[in-house]
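Everything on this sheet refers to the single structure shown next.
Complex shown without one protein chain; remaining protein chains in place.
This part shows chain A:
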Amino acid sequence: MKIDPIHQFNIEPLFTIGHIGNQTIAFTNSSLYMLVAVAIISLLMLASGTQLVPGRLQSVAEISYEFVASTIRSTAGSEGMKFFPLIFSLFMFICVSNLVGIIPYTFTISSHLIVTAALALLVFFTVLIYGVAKNGLKFFSIFVPHGVPGYILPLVMFIEILSFFLRPVSHSVRLFANMLAGHIALKVFAGFVAMLGFSLGALGWFGGVLPLALTVALYALEILVAFLQAYVFAILTCIYLNDAIHPGH
């Protein structure tokens, strides 16, 4: 009995679509769970009815709508509602795929850095392009904070510019690392239970109680993390977009 906490992140091609250059494009388990996430969100949002008094499914759909809308309004103002579809898509995609990924034997899309990096870069370039298109060169005033004495201004500007370009790194690594580490920890503690049970017999069954309790506790924490990281990703997107909408602040 061996614990293999990395196996759950393997990408298994289901069937191959074609090649781009020397890269093979395959429909993988990751693609399948992307499809599952899109299907769940579409089902939730489209099949939930438009009753005056909402049912359960409709309530969930409306709560998600109101939750994302109020997050945008409180962080980026009412002008930020332009990006409502984008932020809603990001939040729901990450939240649903994280929650699906927590079910045993499933795959977690956001446990791959390439996926979170792609989403973070999407946000980064949206901010950059919209900010420049809307404000012109005034957009770059976000690198010049108000009320900073002239002699340290170059240093502050250097730090601001650096932090701006490091945003996609922290944005993507935060989500990726949380999901990866959480799933590894869960797998390791759950593996201890089985390992003790198989190797030590009756004593192991008793010994397994502690890691089992830890697994249950970690599982609850991971459900929270799955939602929270989606929320953090969405709210950071709002904050970054706020720079593009109101560069004066």
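Operating definition for what follows: a residue touches a chain if its C-beta (ideal position, glycine included) is under 8 Å from a C-beta of that chain, and two chains touch if they have at least 3 such contacts; residues count from 1.
Keep this in mind: contacts and distances are computed from a predicted model.
The chain that is not shown carries the UniProt protein name "ATP synthase subunit b", picked from "Heme exporter protein B", "ATP synthase subunit b", "DNA 3'-5' helicase" or "Cytochrome c oxidase assembly protein CtaG". Note that of A:Phe84, A:Tyr130 or A:Phe164, the residue touching the chain absent from this view is A:Phe84.
Annotation: of A:Ile11, A:Val148, A:Ile161 or A:Ala220, A:Ile11 touches the absent chain (contact as defined above). Mapped onto chain A, the interface with the missing chain covers residues 2-7, 9-11, 13, 20, 23-28, 30-31, 34-35, 37-38, 41-42, 45-46, 48-52, 54, 58, 61-62, 65-66, 84-86, 88-89, 92-93, 109, 111-115, 118-119, 122, 174, 176-178, 180-182, 184-185, 187-188, 191, 225, 228-229.
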